[in-house]
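What you see is the complex with one protein chain gone and the rest in place.
Right, chain A next:
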């Protein structure tokens, strides 16, 4: 049985070319970029070049790129770092009910630390409303954090409009762009964001590295101490080989972005058409017109997630849903709860399929067939 990976929003396989770029760095570049000798300088050169590429990819200055261990750390730094440094200007944070836990759990922590948090609701289409942001703003608001593309539904959020709205407001605007980066055109000036999170392993790069874009004038406290790296905002010896791999992944992503968008969209359409052809009952969560090419979230009435995911895996289909609790069982999706309400059936019968490098038209068709036959079996009365 062939295993088919349909979970690229969780993580992606590394592009072979990324691996090929990294191997010689492992072998030849081991210096500490902070060292004042030739070994250190050599490493520093690679790091600087990687930083330059990342900055260019979002039309930022290289000084505005802070390397982190990944998306979660970048989100933590963006949120905790800015509100701590700007407490004198206010204590109000705005975010949404559908953020990734890297943001949600961080603001919950900040709430316990005395900050006030407004959680914006999510519309039936999977988007938050700019109007709601406007109404939630007060002169105490110091940070607005709204994700670019929701990781469960794939729905693209109105980031540019919110950026426009916040132009005249003191609040910093952070967006977690982990699911957007690589497929959407991101120009930080144009979007009006002050902080932006990106992760390498979601775009066929290595794990363990990501970055936070922090606009030049953003006041940001470090959360770690012990070194001068990343202009003191993120001390610790840099992950040079990771940065080089990340750089290569970014170059590849930028190179043929439009082409990949089309390919992933074809996968999505093919998958949906095939499911429909097999005559099973299903519905798409979130307005499909608003979703990113690589993600589709499907509700299968009359089933439940644990049954579906286990059956899928036993038949070689890797997909996911919501977030796993620590004891392994699947909790109702907080994103779908935000859209439909807490006890709605869709929160416990929906699966996210996400397309990427692992897929081919053939394996997407094959996956649809296996999914359909499982759903048929489970819904047969």
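Assorted remarks:
The rule we apply is simple: a residue touches a chain if its C-beta (ideal position, glycine included) is under 8 Å from a C-beta of that chain, and two chains touch if they have at least 3 such contacts; residues count from 1.
Keep in mind that, in the parts below, contacts and distances are computed from a predicted model.
Among the names given as "Formate dehydrogenase", "RNHCP domain-containing protein", "Multiple sugar transport system permease protein" or "tRNA-specific 2-thiouridylase MnmA", UniProt records the absent chain under the name "tRNA-specific 2-thiouridylase MnmA". One of A:2, A:190, A:306 or A:362 touches the chain omitted from the figure, and that residue is A:306. Residues 306-307, 309-311, 313-314, 325-330, 377-378 are the ones on chain A that touch the missing chain.
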